[in-house]
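Excluded from the complex is one protein chain; the other protein chains are retained at their positions.
And now, chain A:
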Amino acid sequence: MTARSNAATVWILVALAVALIYAPPVYLIAISLNPALQPGLPSLGDLSLKWYVALAGEGGLTRALRESLLVATITALAAVALALLAALAYLELRRGRTIWFLAMLLPLFVPGVIQGLALSVIFTRAGITPSALTVAAAHLLWAMPFAFIVILTSMTGLRPSWLMAAADLGANWWQRTRDITLPVLTPGLLSALIFAFLLSLNEFGRAFYLVGRQNTLPIELFGRMNSGADPTIYAISGAIFFVSLLCVGAIFLSARKRT
């Protein structure tokens, strides 16, 4: 085999991997633009936003979306605040950094159903009524590790020598953090906020046991997907997927500009 055909083999596998991840959602977005009632690829001539317009009349979906946006906002703010504290602690730590890192990452690996079930049982026993806050509590542990990683990654721009120089010149911890660390971290904090928001917006398993009277969007969607999907489901799914895509893409582009 020549070097070229070896590279081609690798690229074919790469294409396969990317197609596995992206082909179905892209197909979903395509059929959401089909004005016909039956799912299928639309012809280019009659692409239509009909089902997206119809979303406005879907009271159940709109209410669920509003609930999800509320939960996601609470989750994002809390997750980033906690992750920032954790990252600042990481910066101060000398030994034990690895353990701290792993401790913050561990919640990621708790299966969502079990986490949700455990929290809901505790909340019920403690007499806490399910609400947006209880859902946000479960989402927090899912979003915080990601926010932590994003903030840590943005710390690569921080030179230890800057902090040392500032300390030599008599700046205390708070002054160093306010005037050096935080300005360097700001873009990372913004990305972390968006990431945490998206994670919460799209999370399904953890919320399952914790929602109160008002469903979050993924739970509402799940119900409708299983009771004979109508085209508005494709539209809302397409819209959510597209917005997520756009947000993460934008973060990547802005990160590239900085470097």
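General remarks:
The working rule: a residue touches a chain if its C-beta (ideal position, glycine included) is under 8 Å from a C-beta of that chain, and two chains touch if they have at least 3 such contacts; residues count from 1.
Everything below uses one rule, namely that contacts and distances are computed from a predicted model.
Think of the chain that is not pictured: of "NADH:ubiquinone oxidoreductase", "Spore germination protein", "DEAD/DEAH box helicase" or "Putative spermidine/putrescine transport system permease protein", UniProt labels it "Putative spermidine/putrescine transport system permease protein". Residue A:A89 is the one among A:A36, A:A89, A:M164 or A:L182 that touches the chain missing from this view. Shown as candidates are A:A36, A:V121, A:M164 or A:L182; the residue that touches the absent chain is A:V121. Here one chain is not drawn; of A:I31, A:L61, A:I74 or A:V211, the residue touching it is A:I31.
Looking at chain A, the residues touching the absent chain are 1, 3, 6-7, 9-11, 13-14, 16-18, 20-25, 27-28, 31, 39-41, 82-83, 85-86, 88-90, 92-93, 97-98, 100-104, 106-107, 109-115, 117-119, 121-122, 137-138, 140-141, 144, 146, 149, 152-153, 155-156, 173, 195, 198-199, 201-202, 204-205, 208-209, 218, 221-222, 225-226, 229, 233, 237, 240-241, 244-245, 247-249, 252, 256.
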